[in-house]
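Encoded as structure tokens, here's the structure I'll be asking about.
A single protein chain has been omitted; all remaining protein chains appear in their positions.
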């Protein structure tokens, strides 16, 4: 979680320095969902994710340097710089295809599950998407197929509450969805569904692990809605950091500007987790501070690697249109 | 209902005589849904329907001659022969656009309702579609919009059980839909929904009339599933009549081939209604026989009109691409 | 060589690809359209119950499902039946499948085949007569196949299944009864190899899909008028064998392009543009297009015939070009 947080904060700094173009989406505020969820999978399982994918790749062990490089459009990026922030994929880690089209991955993930069932390889497909995806017809169509054909896919809806760019604000459900709770939708299609607190790492791990094993066992699809409070820094398509993360925020939020303090004090899953570790005597403040120090060094090295990576040759644009 | 039944049986004969090309869909077996439903509307309400539209137009008072003419591609057809069986529309009767694309009309009907709400004209839009339409993502998307914006649209799902051409067979719900009862879907979107027997004309009239008035009153959308048993003649895309209708079938089904007898004896909504009329002493067998005689004459005259109607000039193909 | 009907050759290919490769799955089952022969498909459905799926009316999801399954190791063939219904699946076909290999930097292949019947089928009217291949050619990343003979439908279907790329298999109902020679032995036809369907000296007709058969009929009639027509069938648009097309155009110096997509930004437009760029000074007469006129497809028979690339319109274009 620390790694993801510092990766994203560094990425925001890189963008503000003009190191890459276009808008992008940070995973900050959802770390306690992505990390335990990805840790619940086996090595050869598949994951499909969206425009908000950085946290999922890192949680799966992706190299922050190559991920930075991809987002900077460099040759060493996972997609050779052809995909960028919205499409970072790492097939070796089970990320076959990352789509920036809202709900685009629901049918694709359902298809990967169809293949696993046909090939009897016991692989599970995890499909991570946002609450907004349920507004697209692709979602109910895919839920119907997954349910009818009992496919080994786990739908993980990361409900981060409110979408920043121009959507009306809303409470925990999407502002533009009549179905509430969102889990009424999968339930209508006879897919067992549960709602959990996405900021509670332990709850996420327990629930997702259980669902993964049910799915792997052939029970058919499962649906989990993980609810998180949206990070105040993501209110536009260009994230801004209200307060640079520093583990000391876990016990002292005075450096946080008033308008954002509420979130850091009550909702930041990273800080919640750190407080749990300390209160549970699993780690001391010093140990965590030291860990953060190492993570920051690692991120700095990764950023340097990416910035040093050359751009692809222009002619590279003509390659990879067709396979073989 | 008698008119619709004899229209469709005559149409099938016309097709078998080679009077028109392509496949088409008959409304036989659903008369007790369409007729009372359409009778529940006001004169200036809107109706959107599908590939299975003949019964809806006739129930609204469409001229059987012009409808035959449209299906035969003749100049006097409602759409000047440009639409055909799948697209018969009659704007003067409130049929603005009839789509052969499954679920295509759900967003369109929702839009007509949006306009009526904006223009405050108290018009209701009736959207008639089949059970299969709910398998298309367009349906849930439209249900969500109608619910969010409280639009004056009544969704009438005519669940005729099983779709003939190449779909797996199923029970009363669609064979390819995990959501069962189908009404779980609109309910997930917070749209009040009811299931009724589509072969019970009185139940249909009562339920639809009530829903229409709720919708007109501004209560938001309503959803009704009318369930009917599929007519055995529609097991392919080219309907065939197991037994030419004759009101005497209401009390004697010996002329019906065994494989189809069950339906005529128990499920034919027309014969059920006739038996009710007689048992309820609302009409005598003789009166009904006389009525059928008149209807058959009317249909014959309509068919003659259509067959006598000229084809449009070929150059007519270049007109009506753009308005103004 | 033995002679088969087109539908027999196509069905044989389906049987053979299913038998040859366990990874081949069929999503949907109207590969023989609504023709009486569709019953043949029952045999396949019964022999491979686990590899032939009857999906809901959810083109968007089942085409995406097939694409995702292809990414994860299968070789699915998806059937949209009527070509117009691929529009429901547009985001999955043009924005997911077409981009998958490129966007992933060559990491992920999507060897899926999208099957459909395009064009004027007679009474299909505006919503059931689409020829989406021109729109699809404007979307890089898709292979596009247009069989026009029994031999081609068999050989090209085999290659489509072997291809590692998303492939559009664009068929035409009017071809199903066409008879022609089909080699006994399994013979895949490589993509990107145009086929000269008729040799001639006076003028080149480039025709695709069912228009190949229609052009052949016209050519026979025009032979009687002393016009010797060469007919070249690209067979695949992506990849396109332009050299073979251009060689014929340079030989005859005259060209008519016959294709059933609507005229504006249609298949004939692209072929015309390439010829104009390359063959400008080789042409003895202006190139001509015979495409479906730019109006929605009308239902009524005489109207549909009027907008179609009919034998009459093809013959007129050829006569005008040789004049």
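Letters A, B and C name the chains as they come in the text, with residue numbers starting at 1 for each one.
Just so we're on the same page, contacts are C-beta pairs under 8 Å (C-beta built on N, C-alpha and C of every residue); 3 or more make two chains touch, one makes a residue touch a chain.
Just so it is clear, the model here is predicted, and its values are computed rather than measured.
Peer 1: When the whole complex is taken into account, which chains on show are touched by the absent chain?
Peer 2: When the full complex is considered, the omitted chain touches A, B, C.
Peer 1: Just to verify: which one of A:56, A:87 or A:187 makes contact with the chain not shown?
Peer 2: The missing chain is touched by A:87.
Peer 1: One chain isn't shown here. Among C:173, C:258 or C:295, which residue touches it?
Peer 2: C:295
Peer 1: For a quick check of understanding: of A:9, A:135 or A:225, which residue touches the chain that isn't displayed?
Peer 2: Candidates A:9, A:135 or A:225; residue touching the omitted chain: A:135.
Peer 1: Consider the whole complex, including the chain that is not shown, and state which of A:252, A:286 or A:315 touches that chain.
Peer 2: A:315
Peer 1: With the missing chain put back, which residues of chain A would touch it? List them for me.
Peer 2: Interface residues of chain A facing the absent chain: 20-23, 73-74, 79-84, 86-87, 99-104, 132-133, 135-137, 165-168, 174, 176-177, 237, 311-318, 321.
Peer 1: In terms of residues, what is the contact footprint of the unshown chain on chain C?
Peer 2: Where chain C meets the chain not shown: residues 84, 87-88, 90-91, 94-95, 98-99, 102-103, 125-127, 130, 134-135, 137-141, 238, 261-262, 264-270, 272-273, 275-278, 280-281, 283, 285-289, 294-296, 298.
Peer 1: On chain B, what residues meet the omitted chain?
Peer 2: 46, 48, 77-83, 87, 89-91, 96-97, 99, 101, 104, 106-116, 118-119, 123, 125, 137-138, 141-142, 144-145, 148-149, 319-324
The rule we apply is simple: only the chains that are shown with their structure count from here on.
Peer 1: Mean of the CA atoms for each chain, then the mean for all of them together: which chain is nearest?
Peer 2: Central chain is C.
Peer 1: Hey, which chain ends up farthest from chain B, C-alpha centres compared?
Peer 2: Result for the farthest chain: A.
Peer 1: Using CA atom averages as chain centres, what separation in Å is found between chain B and chain C?
Peer 2: 36
Peer 1: What is the distance in Å between the mean C-alpha positions of chain A and chain C?
Peer 2: 41
Peer 1: Between chain A and chain B, what's the gap in Å when you average each chain's C-alpha atoms?
Peer 2: So the centre of chain A lies 47 Å away from the centre of chain B.
Peer 1: Please output the residue numbers of chain C that touch at least 2 other chains, ranges allowed.
Peer 2: 55-56, 58, 60-61
Peer 1: If a residue has to touch 2 or more other chains to count, which residues of chain A qualify?
Peer 2: Residues 137-138, 141, 144, 148 of chain A each touch two or more of the other chains.
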